[in-house]
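Missing here is one protein chain; the remaining ones are kept as they sit in the complex.
Let's look at chain A:
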Amino acid sequence: MLEIKNLHARIAEDGTEIIRGLDLTVKAGEVAAIMGPNGSGKSTLSYILSGREDYEVTEGDILYNGESILELDASERAAKGIFLAFQYPVEIPGVATMQFLKVAMNEQRKYRGEDELTTPEFMRRVKEAAAELKIAPEMLRRPVNVGFSGGEKKRAEILQMALLEPKLCILDETDSGLDIDALKVVADGVNALRSPDRAVVVITHYQRLLDYIIPDTVHVLYKGQVIKSGDKALAHELEANGYADIIEAAA
């Protein structure tokens, strides 16, 4: 489903290279965990996959379902099924959450040539998904993410994911800031989306989340490269020993 080949990317503004020859393949149905020390380029990779223009790809390619997506802008990638749950969800004062959700869902449907949702159908879906994720209706009456607590923001990201039903879900530290109960709720939300035609990339620092969302593969990112891949045992090993040995072995 996702094939990243020898990807090199830099910050457009100052030319600093962040991703330095990264290879990664994620198959349909797979849950891949990406781990790595602070500043190794995990969030940058997630932004590049979703089409943020602050970064420039200088070499290599990203294939999604066999086709390069480098020429597509962020909204086209989203409409094709790529979703990023942000490490730091963005507050947008003045834009009502419900309006935002409705526009997003319908614009994606339009792009794919599907009919727009009627308002009652839209409301039904939001209510149902919000209840599953234990999101209070009052939250949905506020502007997008405005005044949400850290944990509420993360839950709101998963709500958007549930409503948009993407094919490639990228979760950037969705577990940070969540209490134990919320972690469980969010993990259930992600697991509910697991299916043979969907892939999930989970970026995390902690084994805790991976106890709930069990990964098929685990990859260690360091200085913009995948320096080691393995199965879920690798995550346990990291939890126990840290990154030092792996970094040394790769050097």
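Note that in this section contacts are C-beta pairs under 8 Å (C-beta built on N, C-alpha and C of every residue); 3 or more make two chains touch, one makes a residue touch a chain; residues count from 1.
By our rule, contacts and distances are computed from a predicted model.
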item	value
Per UniProt record, name of the chain withheld from view ["ATP-binding cassette domain-containing protein", "Fe-S cluster assembly protein SufD", "Sarcosine oxidase subunit gamma" or "DNA repair photolyase"]	"Fe-S cluster assembly protein SufD"
Identified contact with the non-displayed chain, of A:15, A:66 or A:94	A:94
Candidates A:26, A:84 or A:168 - the one touching the absent chain	A:84
Residue touching the undisplayed chain, where the options are A:54, A:114 or A:211	A:54
Of A:3, A:107 or A:237, the one touching the omitted chain in the full complex	A:107
Residues of chain A in contact with the chain not shown	47, 50-54, 73-75, 77-79, 83-84, 86, 89-90, 92-95, 100, 103-104, 107-108, 111, 143-144, 160, 164
